[in-house]
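Excluded from the complex is one protein chain; the other protein chains are retained at their positions.
Now for chain A:
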Amino acid sequence: MTATVPAAPAATVSRTGLLRGLPWLVARQHRATALGVLAAVAVGCALLVQQRFALVGLLDRAGWPAKEVPQPVVGGSVHGYLLLGLSALPVALAVFVGAPLISGDQEQGTAQLVTTQSVTRRQWLLAKLTWCYSLALLAAVPLGLLHTWYWEPHRSLMPHEWSEGAVFDNTGPMLPAFALFLTAVGVTVGLLTRRVFVAMTATFVLALVVEMAWDRVRTHLAPSRMFTYPLDTELPARLSEAHELDRWVGSADGRLYGWGSCAEQTEAASEACLREKGIVNDVIEYLGYDQMPAMQWTGAGILLAGTVLLTAFVVVRVGRRPL
């Protein structure tokens, strides 16, 4: 970046590169962060591609899907680290990109430096937010897409069910949405705390709280379905991928009893109980695999709405209050 020619008498500070103005400043200021994030993303993408090709090769040799393959096919340490990395990505973006975004400049006084040049606080903030959200998307979109591309065709062989966080939150639109939302949380916390370390710590804790809360939200993203089938028969194959929420036994007139209602000491006693209550059906409450895209887009919509709210708060606050 140094462009000095000691002998030249005229202006020697050159303006190279594509970016100008605030985008240049923000990109230059956070160059190291961006390079770090993009390097990690490149490694993640390469691993996902490598894992998929390794799996495809293995399955081709085994003749899958015509023949069964011995389980578990997937589940090596690389796979585990990949899932861990994907799940940690939004938190890492929040802590290392979002939290220091504004608080770093408040702590160092460079917020004052920039906003006493000929740019307003709002212009500066919008440039910062644009950079920050772009980086989050640049990280989360390719990883989310590649993970979907790796997981979806081979889901029956994967160790995690579609409804689990490791898959649900890390495929499709969910990974970018989570990255944006947690990054926005980091930015907001940073603006309010004005200190980098405090902001990063608080953001980390908050991100874990959000993840825990989200675990409870996930299965409520779509209405559950009920399926009734004769007692002691196999569940139809089309429901093999369903996520089971609850199980009952039911009578012919549709009354439901708890799964263990007629679990008696002896078989005879159980039979008698079933007869007495008229129980003839198994009933399952489930979420179908076909509901997954709708659930993911609903979840992403909720998180994006949260992102918009937090961003609006930050923009309004920076416009009104000194940095």
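The criterion applied here is as follows: a residue touches a chain if its C-beta (ideal position, glycine included) is under 8 Å from a C-beta of that chain, and two chains touch if they have at least 3 such contacts; residues count from 1.
We take it that contacts and distances are computed from a predicted model.
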As a check of understanding, state which of "Molybdenum transport system permease", "tRNA 2-thiouridine synthesizing protein B", "Molybdopterin synthase sulfur carrier subunit" or "ABC transporter ATP-binding protein" is the UniProt name of the chain not shown. "ABC transporter ATP-binding protein"
Of the residues listed, A:37, A:166 or A:323, which one is in contact with the missing chain? A:323
Contact partner of the left-out chain, one of A:51, A:115 or A:296: A:115
Per the touch rule stated above, chain A touches the missing chain via residues 1-4, 10-15, 20-22, 24-25, 28-29, 32, 108-110, 112-120, 320, 322-323
